[in-house]
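Removed from the display is one protein chain of the complex; every other protein chain stays in position.
== subunit A ==
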Amino acid sequence: MDNPILTLDKGTRCTAWNYSGQRLAAGLADGALAIYDSTDPASSTFSCTSRFKVQESSILRIVWVPPEYGDVVACVTADGTLSLWEEVVEDTEGPQWRLCKCFDRNTSQILDVQFGNNGTCLKLVAAYSDGQVKIYELLDTLELGKWQLQAEFQNVIDLVSKYSNASCLSASISWNPQRSEVQQSNFVLGFNSNIPPLNSAKVWEFDLDHQRWLPVAELSSPEDKNDQVYAVAWAPNIGRPYELIAVATDKEISIWHLGSNPDPDGRLSVQKVAMLSGHGSEVWQMEWDISGMTLASTGSDGVVRLWQSNLNGVWHEQAVLAPAS
C-alpha cells in the first residue's frame, strides 16, 4: 500500500512539497537544491528537473512561498542565511532558478521561516537562534527581491521583558491557513530554548489600530509553561466555530481549541482538549490534512502517527505508519 514515488539524491537533508503536491524541493548537505517534477497532474512518478547550488553549507530547511507569488522556495542553510530562489523563463532559454533575495546574515541563525498570505500582501516570519522573531513584508507583488522589516520582537506575553542571552535550538511557526482577506493575519510560534518564558507556544495577531503584533493567546497550562516546544501546527478550518492548533512539547502533543472572540484585554479563550503521547521523544513535524480532521506527526522514534477525534470528541491515536523491520 505504500508506493515509492521518487528516489532522493545522496545527502538529502530536507524536503518540501509545493501547494499542489506536484513539485518537491530537496535540500542537500553540499548546499545544492534539487527540484523534482511530475509530468501531468494524474501521474505519481517524479524526476529531477533541475539542480543548482544555493550555498556552500548544508541546506537545513526549505519552505515554498505561496503560489500567488510564483514558483519560489526559501532556503535556510547551516551558516544561518536565508535566501529566496525563483523559477523564471527569460528569453528563449528554458526555466531557470535564480536568486531573488538573500536576507542579511546577522550574528544569530535562522531556525524556522514561514510565509503568511492574506490576499493582498505576503508576510514572512523568521525565528532566530537568539530568540528574536522578525516579520518582513513584501513590497512588490511581482518582485520577490524587495522586503521591508515590519516588526521585531521576542516570543513573550509580557512585551516589556527582554532576554538578551537566549540560545535556541529550534523554533516552529505555523500561520493560520485561512485565506480570508478580511480577517487579520495571525500565526502561532514556539521555541525550544534555554529561556523558559520564550518557549511556550503563543498566538500572535496583527493589531491594525496600533500597527503592531500582539500576543493574543498562550497555548500552555500553568504547570507546563516552561516546556520546550518542538513543533506547532494550525489546522485548516472548514467551518468550525473555533480554531484547532496542535502543540508538541518534550512531554506530549496537545490539541487546543482557540476561541474567536477576544475578551476585553484582547485575549482569545483557549482550551486544551487532548494530551496525546506516542513518540516518547522529540517530535519533528506535525501536519494537518485538508479538512483539519487528521493530524499526522513524526518524531525521533522514526514512525508516523495519525491522530483523530472520534464521534464523542475524544482524540486518540488512529494509526501508526512504521517502517517494517
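By definition in this document, contacts are C-beta pairs under 8 Å (C-beta built on N, C-alpha and C of every residue); 3 or more make two chains touch, one makes a residue touch a chain; residues count from 1.
Here, contacts and distances are computed from a predicted model.
Only one chain is not pictured, and the protein name UniProt records for it, out of "Nuclear pore complex protein Nup85", "Peptide chain release factor 1, mitochondrial", "U6 snRNA-associated Sm-like protein LSm6" or "Proteasome subunit beta", is "Nuclear pore complex protein Nup85". Across A:G145, A:P196, A:G266 or A:G302, the single residue that touches the chain missing here is A:G302. By the touch rule set out above, subunit A reaches the unshown chain at residues 1-17, 19-22, 24, 29, 40-42, 44, 46, 67-71, 86-91, 95, 120, 140-142, 179, 236-242, 284-285, 287-291, 293-294, 296-298, 302-306, 308-314, 316-324.
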